[in-house]
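Shown here: the complex without one of its protein chains, the others still in place.
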Amino acid sequence: MGRYIIRRILYLIVVILVVSMITFGLMHAIPGGPFSREKALPEETIKMLEERYHLDDPLWKQYVDYIYNVLIPHFSTTAPTNSLQDDFLVNAKIGNVWFRWMNFGPSFKSRSRTVNDIFRDNLPISAQLGTMALIVALVIGMPLGILAALKQNTPWDYLGMGVAILGVSVPVIVLGPIFVWIFGVELKWLPPTGWGASPPYLLGFLPSELGWEFFRYAIMPSIALGLGSSAIIARLTRATLLQTVREDYIRTARAKGLQERLIITRHALKNSLIPVVTIIGPMFAALVTGTFVTELIFGIPGMGKYFVTSITNRDYPVIMGTILLYAVFLVIANLFVDIIYAYLDPRIRYD
Amino acid sequence: MTNDNVLLRVEDLVKHFPINQGIIIQRQVGAVHAVDGISFDIHRSETLGLVGESGCGKSTTGRTILQLYRPTSGHVYFDEIDLVNLKGNDLRKMRRRMQMIFQDPYASLNPRMTVGEIIGEPLVVHTISHGKAIERRVAELLELVGLNPAFANRYPHEFSGGQRQRIGVARALALQPDLIVCDEPISALDVSIQAQVVNLLEDLQKQFGLTYLFIAHDLSMVRHISNRVAVMYLGIIVELAEQNELYDNPYHPYTQALLSAVPIPDPSVEDRRRRIILEGDVPSPVNPPSGCRFRTRCKFAKEICSVEKPEWREIQPDHFVACHFAGELG
Amino acid sequence: MPEVLLDVQDLETQFRTSDGIVYAVNGVSFHLQEGETLGIVGESGCGKSVTMLSLLRLIPSPPGKIANGKALFLGQDLLTISDEAVRQIRGGQISMIFQDPMTSFNPVLTIGRQVSEPLEIHLGMSHKEALNRVVELLDLVGIPNAQDRINDYPHQFSGGMRQRVMIAMALSCNPQILIADEPTTALDVTIQAQIVELVKRLRDEVGMSVIWITHDLGIIAGLADRVAVMYGGYIIEEAPVKELYSHPQHPYTIGLLGSLPRLDRKQHHRLTSIDGLPPVLYEKPHYCPFAPRCKFAVEKCRKENPSLEKYDTSHYLACWVDTETGSER
Partner (left out) sequence: MRSKLFVLFALLVSMSMVLAACAPQPAATPEKIVETVIVAGTPQTVVITPTPEPKPEGPKVLRMSFGYGDVPTLDPAVAEDTSSIQVINEAFIGLTQINEVTNLVEPGMATAWERVTNDDGTETITFHLRNDVPWVRWNGEAVETVKTCDGSADRMVTASDFAYGIQRHLTPATASPYAYLLGFVLKGASDFNNGKTDDFTTVGVEVVDDQTIKLTFVAPAVYNEQIAGLWVARPQPRWVIEGDCDGAVEARGERWTETGFFQGYGPFIMSEWVHDSTLTIVKNPFWPGTDNIPSPKLDQVVFHMLDESAALAEYEAGSLDTAAVPGTDLDRIKSDPVLSKEYYNGVNLCSYYYGYNTIAPIVDDVRVRRALSMAVDRQSLIDNVLKGGQTPAQWFSRPGLAGAPTLEDHPDLGIKYDPEKAKTELQSYLDEKGLTADQLDLTLMFNTSSGHQQIAEAIQQMWKDTLGVNVKLVNQEWAVYLETVKGANTPQIWRMGWCPDYPDANNYLREVMASNGSSNPTDAQGKPLGGLTWFNQQYEDLVKQAAVETDPQKRVELYAQAEQILVYDDAAIIPIYWYARNTVTKPYVVRTFGTGGQEALEKWDILPH
């Protein structure tokens, strides 16, 4: 297993290199640059800006510099400065040497922030929202799917699957404003917008206070965001459970005289979880990063919008940072899935 | 010794599947010794039966002969041409003369192609015929294997297992091959259908002078269809003889055990039979036992069996066996 | 006269499919005596497995449905007693082993967990007691190092070993009836021999009755006391094993035996194949289901369905034709 994890981490580096190269190439290939303005900037100004951000270097050098700044650990004896060009995600003092790693560069758009600032301030919120949404998706989706499967072709099944279809077909962009309107504006039960946690975060990503105040803000967006996923999980759970209960070993369990309850809980559920676990990895990555619309509707200061606005702004470091983040996230999420796999299914062993 | 009558000669054929491991650079840490040095030949218009239990390497042998797997070492002479050294077009030309029928008639037919397309495909690939000529040939082949030529436009799922196997036979016959490797062609079929397919194969052999390598685990059926039979165990052939000779005078203890294990559909016979029950399972082909492969399950095994590889010897005219004590055992 | 353990009468089972109702079992009657081994032979789809699953009410429902019949086990009808009562019998007094020992075990639970379940349910053992018993049982069926292997998962066993485990599990509660549903079909011939020997030995030691379902007439020949041949959801012939093999009367039985090559025979004769395909019955046939493939079929065969009648002492037959003369009976 350890060997497998090491291999996956090395694989991650390959992913980063490939993804960064493709992104870098595409980003510079599309027309329009970070300094395109409605009111065109004078050539001299653009030159100044390009010099500042080293955009006047040859592309290969820009790429190599970028990879050097992001991937290669730096060691220095001087303390980190406040410069935006000198912001590393990892700063550790070992003896009197500073170990510094992952400098994603300054944002072009937010002139006093770096990509790392965005990771530090906004990513935790997206992670919190994504986690809550995933919990919602699982808490709603799995019981619904199990219920529908066990009561196949009964009103329970139709109800569950009806809810699931609704969840898939009503997107956040429709559901969100309805939630805001009903629970935020009309009933005033919950705040229409905002997020109940702000920096600094516990361990860098957890809300420092996990109280009612946090959940008051989190409930609506988590449900709005998680409902679509819960529908997917419900349908998948139903399908796999229905398939599992037709397996030979379920028949064997019945032939042994096992009680129905035991058959479902002990024999069927764990097996039917395996495909569900498979989609949880990419789903979590999508829930954390693909939250642009949810953030917009619920006014959540998360990371999702940077995936969209960085591209319209041609904010190169943010584009690179967000896309690499997504790639890393996806690989790590899938690694976790693999580990859970190995736990759920003894036939799977990695080495 | 050259024999004009030999169509296929296999010499010291070895096929190992490497087992790789490593974090970035994969290095080979072992190999599955699927086929570990076998030699035999097949005469024209003959059926050679190749029997053995699952995992013994009999299917790999068939595929390696057809160069679907490239052998690790050894030679496969087809009409005195060594297939192992052939590449590209030359190999393609030779492949036309060798076809295969697979075990699973469900999995081996592309579900999105019509039966006509499946049977006609080899003709198109090898640019044998075009357009109408293909249609005519497909109809002819369907008729030959006992299917209605009008079925050419149907899809595999519309057929039963036996019919699908007939389609597989028709596809194999399309290029008028000399050799057909039948890889467990009947084991997925119902009892009453098995006989249909076997009879068809026999009829076709008579009609076209086909040569078969018939791979199966069903010893009764192998005995029925084969002229000579080779018994495989863990990557090697342990015994090879003319069918009646092998069944009447098995020399190798494994052959003896195998034959005794086959039930005979006759209670009066069954009552009188003495079974040789082998202990345990077949060892792993990754680490095959030293010396004689069978020694771990052989009740006659002696010191020498673990030390020395038994010689492949002709114990009777045209009866070969690989056992140190063949002929000395009760 | 030995006691009749199981008496099945007029069992009918149907499946609702997208193509219509499939009539899988169409009025099957048989009985099983104490200490007896009954072989049930037939090709895939003939209804032999469905019959066994039906009488233990293991047919998935929907789509399956037991439409008619009785299955009297020690006087109580398995088809009408409560779910709880039939559950108590399953794995206790009547247990089953299945064809594919790979898929019939739960891949994510240990062997110890799975084999101990019947002991806990039917004998009320604690998990620990049950595990001790499991080790004994695995020893009994010839699993080496049983103590170490109870924590292994099914995929860590070879096919033959898995089937031994399956047998250990089936026998754990000393059943009166063991139903073996093609238990050796997926195994190699030498392993098959091991398993057959094992079941024979245990049967004789425990004294249980066995119903052995198979498509292989060879296995049954050396194993069963009595054989029933099924076709199209019916038993079409039933006789003591020697009688059946020496004097088969039904054209299907005759064809089946003729289509088998014999290892102990030299002659290179052509196999007598049965033309056509086994039927899938979308309606309950009002004629002999074998008639379309039968070379003896006469007019009556295509009009009326023969019922299973006494042909000779303890030889029963469902056929209108005398195969020796070729004339209507």
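To keep things simple, chains are lettered A, B and C as they appear, and every chain counts its residues starting from 1.
Methods note: contacts are C-beta pairs under 8 Å (C-beta built on N, C-alpha and C of every residue); 3 or more make two chains touch, one makes a residue touch a chain.
Please read all numbers here as calculations on a predicted model, not as lab measurements.
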Chains shown that the absent chain touches, full complex: A
Contact with the hidden chain (one of A:H28, A:R113, A:K151 or A:R216): A:R113
Interface with the undisplayed chain - residues on subunit A: 30-33, 35-42, 44-45, 48-49, 51-52, 81-84, 106, 109-113, 117-118, 121-122, 177, 180-181, 184-185, 188, 191-195, 198-199, 296-299, 301-302, 305, 309, 312-314
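Note that in this section only the chains that are shown with their structure count from here on.
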Chain pair, most C-beta pairs within the contact cut-off: B-C
Taking each chain's C-alpha mean as its centre, the one farthest from subunit B: A
For subunit B paired with subunit C, centre-to-centre distance based on mean C-alpha positions, whole Å: 32
Residues on subunit C engaged by subunit B in the complex (per definition of touch): 43-44, 158, 160-161, 188-194, 196-197, 215-222, 241-242, 245-246, 255-264, 266, 268, 270-275, 277-278
Contact set on subunit C toward subunit A in their complex: 53, 56, 58, 60, 62, 87-92, 95-96, 98, 100, 103-109, 117-118, 121-122, 153, 155, 166, 169
Subunit A to subunit C touching residues, read off their complex: 153, 245-249, 251-259, 266-267, 270-271, 344-347
